[in-house]
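Note that this complex is displayed minus one protein chain, with the remaining chains in position.
Here is chain A:
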């Protein structure tokens, strides 16, 4: 047997920034997945839920953190804590519900009972069986290392050396969350959509930035008017149907005017700028942005974002006040979780219209997202073929043509549709896998001057 170099030694070959090529093994290799769980999901600040999902004392929501599941719990004093959903005695889950309200968490195996703060408060037979020799204070539910909120969005990390949340998010990540929070007094709509796609999680993440695919993948949604397209701006796109007919693809003003932001630790934003999107979608969806205080908060550059912010590693903010969490369960299984928000001060009609559009765009029955899963599943499947996986994955669009401007804490590029943000995400992914110190990681993910 020959010595196979470890994955860490091959990282430079797996992601090639100079050529815009990836090695397809990264989408199905178990060793890489295990390393991701440890070096990315074991360290990063991960989104858990929104403050308004657990408003009352004892409210809880079970959230994924890498290969673990944590209970996010509203405390008696109004604060929030999160701990692993595993009994400190013999490992059973102490809570079987996905969400709800409790006074305690009692393990159904032997009855060990934990308070809302995760402390062990009851052990059946403490005197008779344990002879009072069990120190309850030594066996609480295992807590996350740090938990914090940014504008109502609850995050946690298993790494006690991780920088504070706001620093981790940086200007790019904070802007993403501001684009929900600035819409009003935002509350979570009851109900988190959860569904399962047979794909590697990274396909679901890089697709967030991909404004090249809607015109083909979501062509049927354009055809029925779900995505507004000027009726006479369909052009022959070079795509031909299986009968040889030219497919008329919609061509939008947004295709030429994209605004890409890349940030430290791997956060990024990609998609159209607002001005060009208003040409096709009209100004009405953006009315909330034109209040002076909102414009000030978003800033002169942040206010141009009409695309998709993504907080590394798996949190996508949509343009429709939704947040999508991509949950890796195994190399080729990913759950998609949709959190939706509305302004509690908006009129009934406005709230209904917002929900109507949230339901019809994304989620498993969403008229856009219906089409996405199979692309990702088939792409994942082909990375397992011994020959198919030797074909590099291409992210070459716009490579080397865009100048980075750094202002107001943001690093951004103006360009036609491109693949900069995808490549940026894979670059950061590679640096995370090397498991550097936080300072090294930050330095290695400071954007350069050109991509």
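Odds and ends about this structure:
Criterion: a residue touches a chain if its C-beta (ideal position, glycine included) is under 8 Å from a C-beta of that chain, and two chains touch if they have at least 3 such contacts; residues count from 1.
Everything below uses one rule, namely that contacts and distances are computed from a predicted model.
Entry comment: the absent subunit's protein name, as recorded by UniProt, is "3-phenylpropionate/cinnamic acid dioxygenase, small subunit", drawn from "Multidrug efflux SMR transporter", "3-phenylpropionate/cinnamic acid dioxygenase, small subunit", "Oligopeptide transport system permease protein OppC" or "5-oxoprolinase subunit PxpB".
The residue touching the chain not shown here, chosen from A:36, A:273 or A:369, is A:369. Checked against the full complex, the candidates A:247, A:294, A:346 or A:397 give a single residue touching the omitted chain, namely A:247. Which of A:100, A:283, A:385 or A:400 touches the hidden chain is settled by the complete complex: it is A:100.
Where chain A meets the omitted chain, the residues involved are 96-102, 189-198, 217, 219-221, 223-226, 241, 247, 335, 338, 340, 352, 355-356, 358-360, 363-365, 367, 369-371, 373-375, 377.
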